[in-house]
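Report on the structure given below.
Yeah, one chain of the complex is gone here, protein chain that is, but the others are all in their spots.
As written, the chain order gives the labels A, B and C, with residue 1 at the start of each chain.
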Amino acid sequence: MAKYSVILSNVGSVADRYVPTGYGHPFSVEQLFERASSIPQVSGIELIGGAHVDNNVKELKKLLDEHQLQLASIIPDHFGQMKWKYGSFSSRDPEIRRQAIAHAKEMMDVAAELGGDLISLWPGQDGYDYLFQGDYTLERDWIAEGLKEVCNYRKDIKVGLEYKIKEPRTHSYISTAAVTLLLIQEIGADNCGATIDFGHALNAYENPAEVVALLKRYGDKLFHVHMNDNYRHWDDDMIVGSVHTIETLEFFYWLKRTNYNGWLSIDQYPYREDGLEAVREGVNAMESFVQLTDRLNVEEVEALLKSGSAVQATAFLRKLLLS
Amino acid sequence: MAKYSVILSNVGSVADRYVPTGYGHPFSVEQLFERASSIPQVSGIELIGGAHVDNNVKELKKLLDEHQLQLASIIPDHFGQMKWKYGSFSSRDPEIRRQAIAHAKEMMDVAAELGGDLISLWPGQDGYDYLFQGDYTLERDWIAEGLKEVCNYRKDIKVGLEYKIKEPRTHSYISTAAVTLLLIQEIGADNCGATIDFGHALNAYENPAEVVALLKRYGDKLFHVHMNDNYRHWDDDMIVGSVHTIETLEFFYWLKRTNYNGWLSIDQYPYREDGLEAVREGVNAMESFVQLTDRLNVEEVEALLKSGSAVQATAFLRKLLLS
Amino acid sequence: MAKYSVILSNVGSVADRYVPTGYGHPFSVEQLFERASSIPQVSGIELIGGAHVDNNVKELKKLLDEHQLQLASIIPDHFGQMKWKYGSFSSRDPEIRRQAIAHAKEMMDVAAELGGDLISLWPGQDGYDYLFQGDYTLERDWIAEGLKEVCNYRKDIKVGLEYKIKEPRTHSYISTAAVTLLLIQEIGADNCGATIDFGHALNAYENPAEVVALLKRYGDKLFHVHMNDNYRHWDDDMIVGSVHTIETLEFFYWLKRTNYNGWLSIDQYPYREDGLEAVREGVNAMESFVQLTDRLNVEEVEALLKSGSAVQATAFLRKLLLS
Partner (left out) sequence: MAKYSVILSNVGSVADRYVPTGYGHPFSVEQLFERASSIPQVSGIELIGGAHVDNNVKELKKLLDEHQLQLASIIPDHFGQMKWKYGSFSSRDPEIRRQAIAHAKEMMDVAAELGGDLISLWPGQDGYDYLFQGDYTLERDWIAEGLKEVCNYRKDIKVGLEYKIKEPRTHSYISTAAVTLLLIQEIGADNCGATIDFGHALNAYENPAEVVALLKRYGDKLFHVHMNDNYRHWDDDMIVGSVHTIETLEFFYWLKRTNYNGWLSIDQYPYREDGLEAVREGVNAMESFVQLTDRLNVEEVEALLKSGSAVQATAFLRKLLLS
């Protein structure tokens, strides 16, 4: 049974570097909850540290209860403040590294209080922009050290590490699924796993379905899923299914094939769209892919994978999608 | 009424730089005709100079007649011989440039003899690999001069210039649709137009449907279409529709919207597939896209384009493809 | 004699979508002038409509005079306000299109008042994000119509059209140098030309030096240059010369070879750097490339281009840069 959630800010308005004041009008946290809860399939909410979680646990609990929503996850804020600009866990400043760890722990506590069992941690500012800028060894040491402390802080909260190959830095340290797995193995904690962002996988020329298999194979480490789409070259954060029909279908097939039972969470950036309408459509798309996956004849698909036939696979998809 | 054709070599075997002797066993021209003609929807054949056309016009005419196939086009060989390695129309060697022109003219004559009205000219070796290697001005002059002579040679044969951003050179001179249009305008001959290769468009981060519109807008210059698919970054020459469902659909919609009435020709490289089976599936895919395009409610699609709504467009496609 | 300028905001602070409030503290226009003028080689300033030009012509004139700076260009704001989010010149709303034209004209007037002769016009919001969203024909008609009106408004001010393949839209209409040239030819006004942004060229897999040649060849249409660098895949807007040493050198060589005598203007986004320090280094880099270009033995380079030898070109560059 699929569980659909949404990152709360997705139903609101967003900015970019050209229109930093935003392409739409801002919404309060209450309004965002109101909007998100109007989408019938959505049963979970993903909150962002700072933006949504800021000494307001009681209010959040009330909002979740009122709207009969579960906490899907909290995304600590290691990317959205000026202080992280040279990195959070890999900052050269030990005080900043300390703050990065403390904030993650705090978000784990809040997640627990709100009935959740997951944080999805994206150290987006940890990387480098220029050549001859990064100390690639030392900074990875700091990241591993800090994340180890976070994961060991409390074992009842899972930590899904989200990778991305670039942006906001030109090069991120936690760049691909395999880099994430190396780090997970190094940290060696049961509650340490990965979050796949569908679009981030495409950006790294990963095939998202293959990433599901990879995370399964190396320790069953897929903890969380962020859904969106893009044109491969950049994290466009578009509506689910708007570009890559077949990759999205194969991704959902492999989620099912590997018994993924976590959340399917919308992570879109509706620059010019009404956030609510874009999320509603994204959720409809996820539901359509789930249903299509459920309708697939498993024996037929397994026979395809067994044969490895390009022609048969393409014919199968043509009949499925175009007729 | 769609007209389907295939580049003859596509139903055979191909090579790459690692297996230059080929991934399959070779076929004779007769066998290739036999194979191509076994695909019921195919009514046209595209021949490659040299490989298929080599002082054998009578035999080719007989083969076309025997199999009740039309000549869709001839692709002169400006890319497949050692002598073109430093370019054909832009070679620094005037004798090579002369040969490039002569070969194109000869292929125009053969096309006429075989009842065709089109050559599709791809100067794939015309470009450069290294920085500080090309004289970007002089070499473009030579290309324009040579192609002008070719187009003016006989006005009853159309010349479709095929662009590609790279490969086999790291940079091609005729790189994008817009570069091709600049050249077409410079040449200024009615019989000078463009061939879109669907995959080449993707490689240049062009949206194929938009290219159709662009070629329409600047002189109705779409003369020919080569179909295949890829993962955007490279000319993988995969089976039609195997990756980009929505781009392919939008492309066919715009072909119809702009009243394109030329050939839809398969241009795939079946490295590991049986060429015939891959082409058969590619043609089936083209037919499915044509039929789906014909089933679309034109008013609905036009209303989408008029509104420009991302959410509505995505919802429309979801319902069309996934339900 | 090279003329160095800088886009005024470059010496200040910038934002991105994750830190929309900015990675640094804001500066006033006066402070920005103060900072820019402290760079000894800089003799020109490029202003952005709205951000810097807002019913303050007198103040701007005073600031330019005070700091003995020339107006290099004004960049009208067709990208930085919520109202342009569905396009400016290609907006479906005729009132928005009217405003886009009016703003450009106004900036031409201001440029003239401030002693300039150029605006650099970047319609960054004109494009589309989703498939089946854009009417690629109609919207290009609107762009051509609007820009024609702008260029014809006053012939004493040049209009440099700046292209970019994507961002903020996933697909821009004015995407490449060749698309820009098609538009320039369509508009047919002497004062209509192009601005090259070095990084935008890289993003389109153009070779910047080749673009210089292309713009020369089709009407001597290079009006302005924006300098920066990136890792090819995205408009990282990094410090000049920080990544592509050889491409930058070849670009400066072709600027000289084609007798470009316009401005060399810094267009960097110093997310994490002090803007002034980053611009200072960018200008130092431009100066170093100009000087290195001037030191080159022209006969030797021309012999390279004449030979087309990859090995000789590479050996030449190795000796130049590494010894």
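Methods note: contacts are C-beta pairs under 8 Å (C-beta built on N, C-alpha and C of every residue); 3 or more make two chains touch, one makes a residue touch a chain.
This structure is a prediction, so every number in the text was calculated from the model and none was measured.
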item: Selected residue (touches chain absent from view) among A:T21, A:S38, A:Q185 or A:N261; value: A:Q185
item: Sole residue of A:S28, A:N55, A:Q68 or A:T137 that reaches the chain not shown, by the stated touch rule; value: A:T137
item: For subunit B, residues in touch with the removed chain; value: 14-24, 79-82, 85-86, 124, 129-131, 166-168, 170, 230-231, 233-234, 236, 238-239, 242-243, 269, 271-272
item: Where the missing chain touches subunit A, by residue; value: 86, 92, 128-137, 140-141, 165-166, 171, 175-176, 178-179, 181-182, 185-186, 204-205, 207, 209-210, 213-214, 216-218, 246-247, 250, 253-254, 301, 304-306, 308-310, 313-314, 316-317
item: Contact footprint on subunit C, counting only the chain that is left out; value: 205, 231-233, 238-239, 241-243, 245-247, 272-274, 277-278, 280-281, 284-285, 288-289, 291-292, 310-311, 313-315, 317-318, 321-323
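The working rule: only the chains that are shown with their structure count from here on.
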item: Angle of the C-alpha superposing rotation, subunit A to subunit C, to the nearest 5 degrees; value: 180
item: Classification of the subunit B:subunit C interface as same or different, half of numbers criterion; value: same
item: Inter-chain centre distance, subunit A versus subunit B - centres from mean C-alpha coordinates, in Å; value: 40
item: Multi-chain contact sites of subunit C, meaning residues that touch two or more partners; value: 86, 129-131, 166
